[in-house]
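If you scroll down you'll find the structure; I have some questions about it.
The other protein chains are all here in position, but one chain of the complex has been omitted.
Residue numbering begins at 1 within each chain, and the chains themselves are lettered A and B in the order written.
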Amino acid sequence: MKRLLALTALVTGLLPFIASPGMAEGQLKVYHWFEYIPQELVDKFEAETGIDVTIDTYDSNEAMLASLKAGKLGQYDVAVPGDYMVEIMRGEGLLDSYKPDEMPNFKNIAPEWLDVPFDPGRQHSIPYQWGSTAFAVNRNVYKGDISSLAIIFNPPEELKGKINVLDSQGEVLALGSLYLGIPQCSQDREQLKALNDMLLAAKANWASFGSDTAEDVLVSGDAAAGMIYNGFSAKARAEGANVEYAFPKEGYVVWMDNMVLLKDAPNRANALKFMNFLLDPKNAAAVTNYAAYNSGVTGVDPFLSDAVRNSPENNPPAGQKGEFIEACDQDTQKLYDAIWTNLKK
Amino acid sequence: MAAPVNSQSSGNQTYGELVNRLLLPTWLVIGCLLLIPVLLMTVYSFLTKEFRGGIEWNFTLAAYEQFFITRGLFGDEPPQIEWTYITIFWRSVWQAALATLLCLVIGFPTAWFIATRPARIRPVWLFLITIPYWVNLLIRTVSLRFILRDNGPLNEAMMALGVISDPLPILNTDLAVQIGLFYSYLPFMVLPIYAAVERFDFALSEAAADLYANRWQTLTQVVIPVVRPGIVAGCILVFIPALGAFLAPDLLGGAKNFMVGSLIDEQFRGSQGNWPFGAAVSVILMTLVLIALLVQARNASRGQA
Partner (left out) sequence: MKGVRHYPGFLAATIACLLILYVPLMVIAVYSFNGSTSITKWSGFSLRWYADVFTGPEAERFGLATWNSLSIAIIAATVSTMIATAAALAMIRGGSFRGRQATYALINLPLMVPEIVVAVATLIFFTTIGLTTGYMTILLAHVTFCIPFAYLPIAARLTGIEPTYEQAARDLYATRGQAFRLVLLPLLGPGLVSGWLLAFIISLDDFIITNFVKGAGMETLPTAIFGSVKQGIKPNIMAISTLMLGVSILFVSLSYLVNRRGRTAA
């Protein structure tokens, strides 16, 4: 019996080596967030070009950076970091660059997203999706005014103890800074002390920190208000929660995910083909309809589904400005790291 | 019939000469695949952190200093003891210890019960205990979340039975974390104890009964000393992983406080990107656990016979 088991195990172990992928026009190795691109679109690309696409996933910008630094650089062709992470990767020399004439669809990039602070002139990246991060409130529990970040940081009675915040240093500290009206990468002692004290006081009213569960807690009622990405808020609404997404007057966080060309990409030409493919308005619309955020490509509008085009989460009121999260320099970052550790200790 | 249970007495040298060959695979596998990387990490703890993750080859004690000494938020106050990280350690030790206790209290009777069933049925019980673990831990923890919620099935059942009138807030508390840890590691307590109990010679207990010991005396004075290696193994297999766990604390406890596990994770996969500090915390954790293990091993070999 034991021998049989061992034999089975041996055969089972050899099988992965027997199966081999078919290689026609080569391969493409994508490092991506899970379920951020519809499989049908990938299939379409594979059918059009004959390239074999594999997608590996990560669960946060920082985790992606960590694994690239620990040794995965050179295994992937493209990745999809957020705005501040593009800048960080640029500074660390993890990105390869391209010239606009290598991508015929380069002209489709929307002008307002062409010259971004984290990649001026778009030499390393293309826009993928953008959205905002603020908060949503369950209208069954609280019917008052929700136009201020005070809902999170100095909540009214009905919401105390029922608030979830994102478990992410960048977002929480950025929104906190916006609430207090202080700059994001400040080194001013008074301002930092104020931020530290305000967060500690606010924490007493928070039920939990959670990024994955941000949408779940609103639907299930564990939280009546919470920091959330606009797309998650739309999903919560679709699942029946009576939540309203807020665009606070103090400001909110705007983020953009971008597809970047990685240094030492094993299949650089195929990578450029893929990026070009995603700049086609029909394909960009397919991504947008799937992910329910906004695209950075012109001409997508006719192809968008009504639900996505008209969702309140994707249409901020005029005059409300969103801010990108800033990546601070080393000394400043140390101070913010200390504030976060202090908050969570 | 007092059979020596200790392994150290002579007559237990059956494999004496084979020791080197028997241990070769272990040394090869763990030595190459783990020891070397861990030594590498230890070296890392003495290096300088590279901004946003990684290391620079400059030797320094900065990481350990960050752990033990604080100079205020801006780094310019006189040095004092840093209690932050010690508190985090203490909290994790407490959580792990309580979880181990909980596992022991429920796991020991369960293991005993299974081991005293007819031999044919025992594998069925064993598998019953381990089948749930074929389902991914994250999914099971999420499911536990669902059950423990304020308006979840547990509270509703308790209210329907009249035990409580208002929902008991269990989620996002330490109790939920305990339940979660217990749930994560239960079979690690049951299986080793089962293996040890199954070997127990029930004639010993009948002898004790003949000497007018009641069942509980038999348990504490005859049974437990004999199955102690199993109990100790179970406790080790629960306590140590629980110490570094962060799935249950985060998902069920609300992630409001760092545990050792989440603290280290933040250094490597979070915004703080401080690998030397993460390595230093790990070294401190490993040292503490190693000391505890060696003390226990020495006690075991000295106390028994």
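Heads up, the rule we're going with is that a residue touches a chain if its C-beta (ideal position, glycine included) is under 8 Å from a C-beta of that chain, and two chains touch if they have at least 3 such contacts.
Remember, it's a predicted structure, so these values are computed and weren't measured experimentally.
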Quick one: which shown chains sit in contact with the chain that's not drawn? A, B
Contact residue for the chain not shown (choose from B:Leu35, B:Ile164 or B:Leu211): B:Leu35
Hidden partner sits against chain A at residues 1, 5-6, 8-9, 12-13, 15-17, 29, 31, 33-36, 38-40, 43, 54, 56-60, 66-67, 70-72, 75-76, 211-212, 215-216, 219-220, 232, 235, 238-240
Touch list for chain B against the chain that is not drawn: 3-8, 10-16, 18-19, 22-23, 25-27, 29-31, 33-38, 40-41, 105-107, 109-110, 112-114, 116, 118-120, 122-124, 126-140, 142-144, 146-147, 153, 179, 182-183, 186-188, 190-192, 194-196, 198-200, 202, 205-206, 209, 215, 218-219, 223, 226-227, 229-230, 232-233, 236-237, 240-241, 244, 260-261, 264-265, 268-269, 275, 278-279, 282, 285-286, 289-290, 293-294, 297
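As a working rule, only the chains that are shown with their structure count from here on.
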Report the residues of chain B in contact with chain A in the complex, numbered from low to high. 51-54, 73-75, 84, 87-88, 145-146, 149-151, 171-172, 250-251, 254-258, 268-274
Residues of chain A that touch chain B when the two form their complex: 60, 62-63, 65-66, 69, 88, 92, 167-170, 189, 192-193, 196, 203, 206-210, 213, 220-222, 330, 333-335, 337-342, 344-345
